[in-house]
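One protein chain is absent from this view; the other protein chains keep their places.
The chains carry the letters A and B, assigned in the order they are written, with residues numbered from 1 in each.
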Amino acid sequence: MYGWVGKIVRVDFTKKKITTEDLPKDLRDTFIGGRGINSKILYDEVPPNMDPFDPQARVIIGAGPFIGTLVPTACRGTITHKGPFTFAFCDSNFGGYFSPEMKYAGFDHIILQGRSAEPVYLWIDDGTVEIRSAENIWGLDTLTAAQALEKELEDPEIHTMMIGPAGENLVRTACVMVDYWRAAGWAGTGAVFGSKNLKAISVRGTQGIKVADPNRFEAICKKARNMMLHGPRTPLYHRYGRLSNIESLRHRGGDGVENYRIPDMPESGFETFNSENIRQTIYTHREGCFNCPIGCGHCFKVEVDGGEIHASKIEYAPAGDVKALGIYNPKFLARWVYEVNKWGLDTTGTQNVIAFAMECYENGLITDKDTEGIELTFGNEEATLEILYKIVNREGIGDILAEGTNLAAKKIGKGAEKYAMTIKGGRLHLDPRIGWGLMLAHAVASRGADHLKGTPWIEFWDFAAIKDSNLGERLFGHPRAADASTPEGKEYTVKWYQESKGIIDALGFCAGQDSSTSFDYPGHEEMAEMLSALVGKEYTVEDLKIVGERIYNVEQAYNVRCGLRRKDDSIPERFFDKDTPTSENAKIKTVDRKKFESMKDKYYSLRGWDTDAIPTRKRLEELGLHDIADDLDALRKEHV
Amino acid sequence: MSESITLDFPFSVIGVNKPAKSTISLNNNIKTVEDVFRHLTRLHEPMKNYFFDEKGEWNSIFNIFVNKKSILDLKGEKTVLHPGDVVTVLFPYSGG
Partner (left out) sequence: MKIIMVDPSKCTGCRSCEIACSFEKLRECNPSRARIHVISNPITGKNLPIVCQQCRDAPCKAVCPTQALYEDEKTHAIVVNKNKCIGCRQCVMACPFGAIDVYLDIGHSFKCDLCGGDPQCVEACTEHALTFIEETRESRAKNRQVAATFVSSTQFTDTDAADLSDEAYTEWKKVV
């Protein structure tokens, strides 16, 4: 087989059984791989009413056909499971080196099920899979545990995904750390691993991935590589990693400070918290993920125990999170990244619940008695770390906050819900008033409040509107599609970006370096050519787009079965309130509810879904998803 | 005393690793945003592709702001500049 390895390994921790299955051809044909196949397996195997921590709940790790090959940036794997704070479809994408090694070890997908009686880790050694006791590493932070595992397995070349104490304690915003410094952060995967008593997965492989047409493959991979290397974004990545998003977002009214009650970072904050100053204060050097020609991983130094140590990686997200807490100190940014990595917490999910708690505290819904003396005010560095430790260890009020923002709000009551900046339980990372397309993407995203899967990056490119007034029409099929200041045409843009991300995630490509973020980077044409040359079967751009559409429909159908409907496709009430201050740079000042709902209607219509966001039989059959159509019909009958 | 505007690159992106502020004098030939960048790219050949297309027409891939307002909300590249204005050049946001 070319590209794919062709194998799935299924690990049952209850029965202590490991089985290998063939990767079915029809799954590959219909969904390609990675997130695509993951989502279908979730749909098929996890009943919608199942609790995310149920022993039989699945965790599916997937690597698409590109992973581990000559394709530049082909290292992005996906972990899929029912979300511990969304209670619906959820997944998380990650970089580093784990996914290529998983394929070299002989597997495209790993399915985890059951629950181990004692803490264990999984060891995948070139096709041999073993469940081993984690007694030596349970309780250790992610960095210490990763080093201990290398010693235990006598192999410093292993690649590992690891949970920290947060995951062990089922903190719902816990993440999985990959290769020490990368994170599968979004979905609360750490907690799901913890619920299975699974501490880590280590992998080592020496098998190769075959290529159908090596000469054709080599040519297109080299072309893609050069496009990335010479792209306009690259010098920016080299100097700042992704930190330049700070300036860019500030000029679009997207700062989102103090739980989104303040639209812009104060000028005094920006003086210290800007890309160049952060770089001068903490940056050391760059590193890159597997086969990446750009290397945007910014390493930094952090002061720990009176000394300075190396750490990685500063993404924009933690920078956004630190300023969201009202802290504008680059050294604290270093500390924050180090701490969330070490304890195994998602940076944005944790910021979201801390910011929520801070706003509650400042409004008297949480008192000093509740916090045991911690002054939970925005801008308080010490308090931020103290509450973070309480969350990791589920101590005191940390036990409530560890449940994630929505559940914590329910527990606290007294109207705390109005301070929960979430959508479908998923945490908000950007102010939705930046642009109408971004707002729509956030509202309808399958895993909730998602700024990565569907946000039309074109809305941030002013040039698009200035130079090419036909761009919207040409690329997305509507003349106003590229214009962030109007809700018109946004259904076309959001659908395009959602499906584009679906394609990338199914293949294993990195979303930082594809044409949706910069039109000089490789796009669908290049990806179709790479896939065709790799696997020896011709794929067109249209073929890829249909896969992208199928993936999105599977996820939506699953969400519908979980009980999500149109009403859940919303944004926090705060943004509809005309008294909420808006940045003067934001495209939308106050959100007009009618315009918002009408924009959703057009999106559902374009998607071939009904007005309650349920995919119709007609559209599902056009996509070849007959069994899903049957399931949804049955659901409709039940509710009649 | 010539009247000038400040050109602010909070981060420099054209293969030259320094953020910089520079002062550009307004005169009969330099009046609008487009004029400023024609002047700049004459000094700085490598930057040309970021602001003009092969035919030499305006095609900036950067977002440009005058006194923190996007030129899209003003008169685009034809926006007239006044002494003391600050012209900021930024790359669009994306990703995580």
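Note that in this section contacts are C-beta pairs under 8 Å (C-beta built on N, C-alpha and C of every residue); 3 or more make two chains touch, one makes a residue touch a chain.
What you are looking at is a predicted structure, and each value in this text was computed from that prediction instead of being measured.
Just to verify: which one of A:9, A:41, A:70 or A:340 makes contact with the chain not shown?
A:70
Can you work out which residue in A:312, A:422 or A:493 touches the chain that's missing from view?
Of the candidates A:312, A:422 or A:493, A:312 is in touch with the missing chain.
Determine which one of A:232, A:297 or A:615 touches the chain that has been left out.
Of the listed residues, the one touching the omitted chain is A:297.
Contacts of chain A with the missing chain: which residues?
68-70, 72, 97, 100, 104, 143, 146-147, 179-181, 205-211, 214, 218, 225, 229, 284-295, 297, 299, 309-310, 312
Everything below uses one rule, namely that only the chains that are shown with their structure count from here on.
State, to the nearest whole Å, the distance from the C-alpha centre of chain A to the C-alpha centre of chain B.
The separation of the two C-alpha centroids amounts to 35 Å.
Taking the touch rule as given, give the residues of chain A at its contact with chain B in the complex, in rising order.
Touch list, chain A to chain B: 232-233, 235-236, 239-240, 242, 244-245, 247-249, 251-252, 254, 274-276, 315-317, 429, 451-452, 457, 460-463, 465-467, 511-512, 517-518, 585.
Flag every residue of chain B that touches chain A in the complex, lowest number first.
Those in contact with chain A are residues 10-15, 17, 19, 50, 53, 58-65, 68-72, 76-77, 88, 90-96.
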